[in-house]
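Complex shown without one protein chain; remaining protein chains in place.
Labels A, B and C are assigned to the chains in the order they are written; within every chain, residues are numbered from 1.
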Amino acid sequence: MGAISKRYKVVIHIASRFLFFILTVWVGLTLAFLVSRASPVDPSTILISRLMSMGGYLRPEEILALKQQILELYGLDKPVYMQYLSFIKGVLTGNLGPSFSFFPTPVIELIHKSMVWTILLLGFSTILSWVIGNVVGVLAAVFSRSKISKALEWISMSLYPVPYVIFALVLFLFFSLVIPLAGGVGGAGMAMQTLSLTYIIEVIRRLSVPSLSIIALSSASWFLSMKALALSVKKEDFVNYAIIRGLSQKTVTKYVMRNSLLPQITSLAFSLVYLFNGALVTEYIFAYPGLGRLLYNAIVGSDYNLMLGILSYSIIGVASAAFILDLIYPLIDPRIRYGG
Amino acid sequence: MSEFLLEAKNIAKFFGYGFLGRTKFPAVDNVSLTMEDFPKILTIAGESGCGKTTLARVLLGFIKPDRGIVLYKGRNVHKLKRKEKKFFRKEVQAIFQDPYETFNPLRRVDAYLFGTAKYMFGANSKEASTRVEEVLEFVGLSIKEVMGKKPKEFSGGQLQRISIARALLAEPRLIIADEPVSMIDVSLRMNILNMFKDLRERGVSFIYITHDLATAYYISDEIAIMYRGMIVEVGPASEVLLNQYHPYTKALVRSLPEPGKKDEWLKEKVNPPGIEIKEFLVPGCKYADICPNSSDKCRKERPPLFKVGNVKVACWIYQGQFQRP
Amino acid sequence: MKTVLKCSNVKGGYKLSEVYIDAVSNVSLELRTNEIFGIAGESGCGKSTFIKTIYGYIEPPLILKDGSIELYARDGKTFNISSLSLNNLRKNVWWKYISYIPQNAMNVLNPTMRIRDHFAEIYKEHMGLKKRDSYAKAQEYIESFGLPNEVLSAFPHQLSGGMRQRVVIALSLLFEPDVVLADEPTSALDVINQRVSLVFLRNAQRKLKNTIVVVSHDMGVQSVLTDRMGIMYAGKIVEVGETETIFENPLHPYTKMLIKSLPRLGDKTRRMGAKGQPPDLRDPPPGCRFHPRCPYSKPICRKEEPTFLEVEQDHYVSCWLME
Partner (left out) sequence: MKVPLSLKIAIGIIASLLVFAFILPNFAPYDPRRWATVPGDEPPSLTYPFGTTTVGQDLFWLSSYALRNSIILGILTASISVTIAFLLGSFAGFVRGSVSRNALTLLIDSFCLIPGLPVLIVLAYSWRKFLSPVLIALILSIFGWAWPSRSVRSLILSLRERSFTYTSLLSGFGMMRIFFYEYLPYIIRWLAVSFLGLLNWAIGMETTIAVFGLSTLEEATIGSIIYWALQYQSILRGVWWWVTFPILLLAILIVTLYELSKIISEFTGVK
């Protein structure tokens, strides 16, 4: 066995996960392309109606010329497969053309700015809720007969199914009417400035309520899945053997935790999808300057190209986050790292 | 019509592990078996993980082998047409290890009995129930005890008998029994093994798969010893088990704990088999690492089955002249 | 031959919602120093439950209704295991005076921990040793057992089943306890590995001169390994004696049937299996629990329970035929 099979097994793990990452991105982008072309109204007429509504009368032939120009600009006049290829190339190289509502700024710039905020919110609340949910979950499983663990279970059971939008609204109501927060809620009117202390405190203050909304729900779901998992690990032979060997309750809890956290890392990758959707809507409700807010503005400004950009980069973002998490797993699980 | 009932030629089945299962290891490696047309009990003995169950599923036509073919009365088992498949199912049946897994826990046990009777003979319900009563009586149970009950309402021993009854309903020529008694209480095993012996008198052949050499000796005419997917020794049961030609068979029989063998059992030094996966990949003889009389030739080249008297042994020490070490 | 452990009238079982499974009913047994004592019996006869109660590992749904278990350690201390709390047992008795080899010992090592850390934990817990010197101590302890020392740095999944088994045996003998309880120490292993592990266990016992209790349904293993043995049936010990005498001259009908139904290499004569199946311990049959399956059962067997008699030198049996 020795070194060869160890490296070999880890390389296998990474290679297969990378292949899956490529496949997910490809399927996602194809879906995005199909969705964009499946609309009953082609994007150019949307843009024209936008321009028309800004006043100024255009003669019919001018409208046709404008339409032709837009089609060329976005390559809509070429055959479908050409459009598809240029769409994929555009997404991968980052130029999806200018956004409609914030004309001429390119779509990628807008997305880049908001993506940073979303990653901040999502990263912060994912890690926090993962840790809280799992640690409390293990303790609740180890001391499963205590009242607190039963109460926690009951609370999580009622929190878990609630959609992010509903819970965000509940918090929004709570912090606007019951305990009004100074400076209102969310990140309205936040501009990106240089990193100064006041700016950071401001960011944390803006971050607090939306992340609280995400953390509450997702830690409830982690709590439930971990408690179920830890209860089954608790019955495993090696935990039983630890008790028989007279090890302290602390060590036994450590046994259960170490062996239950591993599978929770793999399920973290797949739970990202729910967290991401939740984050988008929570950002919108709390006017947090992330992708969610940008998406709403794109809808209001019927900025089709921006919407498509947000969609493509969300797909890539979630898939790469999941891929990174998959890389972490072999480093932690000795069974893969030190091949049998 | 070939003179063999069942013929397996150079069967190999690989299971992948590693990147998309690219690195293959042979769970069953170049195994050949023959069951002549007269009733006999052939035992396939070997430790857990030596590929016995995989071989059984290949013989039953459930898994396609990667190499080699299985012929039943001259016809390839894995390429049967619809009608031939029904004929094959009727003639070859199986009994599994865990009685509680043999039947669907949610369904009534008699559904299988009547289902088999109706399928095999197109019997209407009256004829089917007489056949069912007959086989249940043979295994020592009455229809009253069995009707309308789910698997968890029976003991392990009773369920295993029902499983045998189900197999007998098809009036098979050959029954492949995969560890049929290992989950049954020691004192009740004899009843089931005696049943196999009686059935052989009535013309039913058995392939009995087990890791327990004592029960193998008790009921079988012929025995094949398997090690890491390979048959290392095959021949008449008393010849193989009492004289043991292959070094692995020697180690097995000597390590068998039996009353009266205490001193010998405690003294002799035997080194244990190593890590399973690594040994499957060895090019030469898979027992080479541990075998007391292994040589370079053993490690590099796979020994063929040499004929020594009426026993076939896959070991280089029997190359050329017949000589007992 | 001093007594090292004495169980008197131990009554234990599983308290489920509406039903009580009488797994160990009124069992008395004496274990002696420097011997390997075997407990034989078929699945569901209560042998594993019995040694769990001896060890004092009583976790719901298992409860100890009555009876006492006394441990007379070689250093003069005595412990009433049945009355000590789990915590008390854990701190002062477990692993120092009595240790346990669990069933399915191949899979009881923590998959995410190296072997040496398993040793380090026990040294830290029971002897307060720091990690570094417990590694050294483990190193020399492993060598004294003849196990290769790269075992220590390996993870459990990197070792073969047999090797993991021997590591668990070595772990259980770490503080040279007076009594080691081994539950089905070999059932999952192949015959060759089983022999190596059992010989490994026996040599250790002969070196330490302590007492090892081997629970196994395999009569072959009992015959080659144990000095004395007891046969359990439906929660009761029906016969106790020297292993040779039990195999040469079994007295209890169930023991006779068990030994008669053992297939032997080289002997093809037809053997008869037992009739019926073991009783349901939720409502065990009255009187002698073997009477429904016993070929010699008399009316008294159905009414009263036979007493445990010493029929010949050091050979006890509880059966009305003998009285």
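Everything below uses one rule, namely that contacts are C-beta pairs under 8 Å (C-beta built on N, C-alpha and C of every residue); 3 or more make two chains touch, one makes a residue touch a chain.
Because the structure is predicted, anything quoted here is derived from the model rather than measured.
For the chain that is not shown, the touched chains among those present are A, B, taking the whole complex. Contact with the undisplayed chain is limited, among A:N134, A:S149 or A:S314, to A:S314. From the set A:L64, A:I127, A:I166 or A:I324, the residue in touch with the chain omitted from the display is A:I166, counting the whole complex.
Touching the missing chain, out of A:L31, A:I127, A:I148 or A:L331, is residue A:L31. Within the full complex, the residue among A:S146, A:S176 or A:Q249 touching the omitted chain is A:S176.
Counting the whole complex, the residues of chain B in touch with the unshown chain are 20, 57, 60, 62, 86, 89, 93-94, 96-98, 101-107, 111-112, 115-116, 119-120, 163, 166-167, 170.
Mapped onto chain A, contacts with the missing chain fall at residues 20, 23-24, 27-28, 31-32, 35-36, 38-41, 157-158, 160-166, 169-170, 172-173, 176-177, 269-270, 272-273, 276-277, 280-281, 284-285, 295-296, 299-300, 302, 304, 307-308, 310-311, 314-315, 318-319, 322.
Please note the rule applied: only the chains that are shown with their structure count from here on.
Interface comparison, B-C versus A-C: the higher count of C-beta contacts falls to B-C. Centroids built from CA atoms put chain B at 53 Å from chain A. Averaging C-alpha coordinates per chain places the centre of chain B 33 Å away from that of chain C. Within chain B, residues 275 each touch two or more of the remaining chains. Each of the following residues of chain C touches two or more other chains: 158.
Per the touch definition, chain C reaches chain A in the complex via residues 55, 57, 89-91, 94-95, 99-100, 102, 104, 107-113, 121-122, 125-126, 155, 157-158, 168, 171.
Those residues of chain A whose C-beta lies close enough to touch chain C in the complex are 1, 237-238, 240-248, 251, 255, 258-259, 262, 333-335, 338, 340. Residues 47-48, 155, 157-158, 185-194, 197, 211, 213-215, 217-218, 238, 241-242, 251-253, 255-262, 265-266, 270-276 of chain B are the ones that touch chain C when the two sit in their complex.
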